[in-house]
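Single-structure report; data block below.
The complex appears here without one of its protein chains, the remainder shown in place.
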Amino acid sequence: MYTYELDFKVRDYECDLQGIVNNSVYQNYLEHTRHEFLLDSKVSFSDLHDQGVDAVVARVDIAYKTSLRPGDSFISKLGVKKEGAKYVFHQIILRKPDMAVCIKAKIETVVVINGRLAKGYPVFDKLVGLDESNTK
Amino acid sequence: MYTYELDFKVRDYECDLQGIVNNSVYQNYLEHTRHEFLLDSKVSFSDLHDQGVDAVVARVDIAYKTSLRPGDSFISKLGVKKEGAKYVFHQIILRKPDMAVCIKAKIETVVVINGRLAKGYPVFDKLVGLDESNTK
Amino acid sequence: MYTYELDFKVRDYECDLQGIVNNSVYQNYLEHTRHEFLLDSKVSFSDLHDQGVDAVVARVDIAYKTSLRPGDSFISKLGVKKEGAKYVFHQIILRKPDMAVCIKAKIETVVVINGRLAKGYPVFDKLVGLDESNTK
Partner (left out) sequence: MYTYELDFKVRDYECDLQGIVNNSVYQNYLEHTRHEFLLDSKVSFSDLHDQGVDAVVARVDIAYKTSLRPGDSFISKLGVKKEGAKYVFHQIILRKPDMAVCIKAKIETVVVINGRLAKGYPVFDKLVGLDESNTK
């Protein structure tokens, strides 16, 4: 289910007054994982934006299980599949070394091309295992 | 349904390379709204933490509808009710002046007292309209 | 010396594990104050960027005096003058209501037009009290 993973380490400035990583920061981790996943396939989120192609988050559903703390290392994993016009990412963050589940997330994204919602985009379809003939 | 609201204005540093407010920043807006809602009832998130009482987010479900942009003003509204041991916040962010829905969110929180999950906490129960006799 | 001011309130997510506003966040406050100062004169940082005109920070010098804490309100003030090709902002943040100095900052900015360093820009020169004939 998870086809890509990235190692991280908590940075102290990401922790809030409760002494744990702030809830919003996990969205940063999740986004960075998705963008590195793209880069790993030679797709640059930033370059796409410059070409008028934006991957846009339509919905996030995040279950928070175990809080990350200063000094913690963790793995962020993702898998992606297409559902209709959406690219749906299943993401999980696991604390090292005990592999406690920190969060589980489902992130629904859509593609906007020059400001208009598209049914997909060839380079993204390739990432989810669809060849270009399926993207129409 | 919404019982509290707070006015905001987008700050340019909250916008990412797409020129819109980054997805994670909405969680900051939502959190700040909840904490100001508490303060409005003389409850300080920070003071509670110092007393060993933490309100902790267990799940967030956010639907992104319209992106906020540099210069935009907006209203953040919330309502809260108790479901079992959870305090569930329904939150919405509306762009001014056209009141376009930017996001709709459901945020489930629980109370942790001295590191242990609690069934509730009197000051929070009061906020959702339960009197103290119902919190046992 | 200070010609513009803006009211703020600390947001809990801006505080780090020390329970005080993180040092980097003051740069956010300072930037937002500068951009609101511009907007107050009908100059949009974001619109300028879209036109190829970027105000760029060349140097910051910030003295930290008193830490802001959860619940604190504060005033951010600025003054600006031109020194050579630089627009130099003097900024101060004062905690309310005791007006304790939180930080004092000197921010040197330059203008980059289509990627090239410029000697100034008319709308900025107007802001520092230079008329357009002086900007050559």
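Which chain is which? They are A, B and C, in the order written, and residues in each are numbered from 1.
One rule holds for everything that comes next: a contact is a pair of C-beta atoms (placed from the backbone, for glycine too) under 8 Å apart; a residue touches a chain by one contact, two chains touch by 3 or more.
Note that the coordinates shown come from a computational prediction; the quantities given were computed from them, not determined experimentally.
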> Quick one: which shown chains sit in contact with the chain that's not drawn?
Replying inline: A, B, C
> Among C:11, C:49, C:69 or C:90, which one is in touch with the chain left out?
Replying inline: C:49
> Can you name the residues of subunit C that touch the chain not displayed here?
Replying inline: 17-18, 22-25, 27-28, 31, 46, 49, 54, 56-64, 67
> When the complex is taken as a whole, what residues of subunit A touch the one chain not shown?
Replying inline: 11-13, 15, 19, 28, 31-32, 35, 39, 44-46, 69-71
> Considering the entire assembly, which residues of subunit B contact the chain that has been omitted?
Replying inline: 12-13, 15-17, 19, 22, 24, 70
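Keep in mind that, in the parts below, only the chains that are shown with their structure count from here on.
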>> Are the interface residues of subunit A and subunit C largely the same numbers on each copy, more than half shared, or largely different?
In response: same
> Quick one: subunit A and subunit B, Cα centre-to-centre, how many Å?
Replying inline: 23
> When you check subunit A against every other chain, which residues touch at least two of them?
Replying inline: 17, 22, 24
